[in-house]
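Following this message is one structure expressed as structure tokens.
Left out: one protein chain. Kept in place: all the others.
Entry: chain A
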Amino acid sequence: MKKLLNTLYVTSQGTYLSKDGECVVVRTEDGEKHRFPVHVLDGIVCFGNVLCSPFLLGHCGEAGLAVSFLTERGRFLAGVRGPQSGNVLLRRAQYRLADDPVESARLARAVIAAKVANSRAVLRRCLRDHGDRVHAAAIGRAVSVLDDCAGRLRMPVDMDEARGMEGRAAAAYFEVFGHMILAEDPAFAFGGRNRRPPLDAVNCLLSFVYTLLAHDVRSALEAVGIDPQVGFLHRDRPGRPGLALDLMEEFRPFLADRLVLSLINRAEVRGRGFVRKESGAVFMDDDTRKVVLTAWQKRKQDEVMHPYLKERLPLGLAFHIQARLMARAVRGDLDGYPPFFWK
């Protein structure tokens, strides 16, 4: 079994990364130096003005490490990938499937099924743990909408229906998402999902954690040689990682959303850790970003039982497993794509 390795997140501006033997050397602007052996890492994510020597990039490529460059606030800019990834036969099979409406709908249904089931599981878990502190009736209503969607997804659906179900489930879920926030701080009031730019602290956290998730999912897809751009549910749009977005759906509720909720509810992030710009856009400060990165990294180490393979594994490996299962489904080795159902 593949090992879960660490991702190196570099947020200090002006940092320079270089290669020394088998190590990444991280030199911050004030001259501080850290070293990390390449073999304990599975990726490097650079935020903002972080420089990498070409030799380090080449070495990472060879070792199968994904290096990503994001803006300081977490928007994806560019990625450097080594020469190994990319199996042309697998990609061809993927493109053929993506061109086939029936097959695409089949895969989209599996992806949506897990998103619906996992969103519902998050709401149910909240009712179980905090039933007395939340608006249980409203959450209960959302659960029944999701029940209904789940019921309909038990039958094959076409692409329009799959998308319709996705929209309905997401609307019901985000309508009550704010009820799961137990913090009194008005900075964490949630009025619905918005992005680019996020207009409140909760959306700012959600967007940032989704970016981290996207990076990991995308690297996992690239590592198995499948094209992260060409999705089934998310159709092609230049620059959009369609398949990465597809594969993210199942992880959003229980991995990303619950992480945001627990950061807020356990007061690990505070309202004062967010800045509002003139435009209304809200950004988190450096300390808050570090708290989120650490929590993300820690969450990936939690062990879970893989519902399909019936093996225990750290959550962070689930991206790789799902990417492989997707490749399996694309090649027709499996009779469909088995998504990750969270219980």
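Basically, a residue touches a chain if its C-beta (ideal position, glycine included) is under 8 Å from a C-beta of that chain, and two chains touch if they have at least 3 such contacts; residues count from 1.
In this text, contacts and distances are computed from a predicted model.
Between the names "Dihydroorotate dehydrogenase", "CRISPR-associated exonuclease Cas4", "proton-translocating NAD(P)(+) transhydrogenase" or "Sulfate transport system permease protein CysT", the one given in UniProt for the chain missing from this structure view is "CRISPR-associated exonuclease Cas4". One of A:Val26, A:Val80, A:Ala98 or A:Ala113 touches the chain omitted from the figure, and that residue is A:Ala113.
Of the listed positions A:Gly43, A:Gly79 or A:Pro339, the one in contact with the omitted chain in the full complex is A:Pro339. Checked against the hidden chain, the listed residues A:Ala150, A:Ala281 or A:Val304 yield one contact partner: A:Ala150. Looking at chain A, the residues touching the absent chain are 1-2, 84-87, 89-90, 110, 113-114, 116-117, 150-151, 153-154, 224-225, 307-311, 321, 324-325, 327-329, 331, 333-339, 341.
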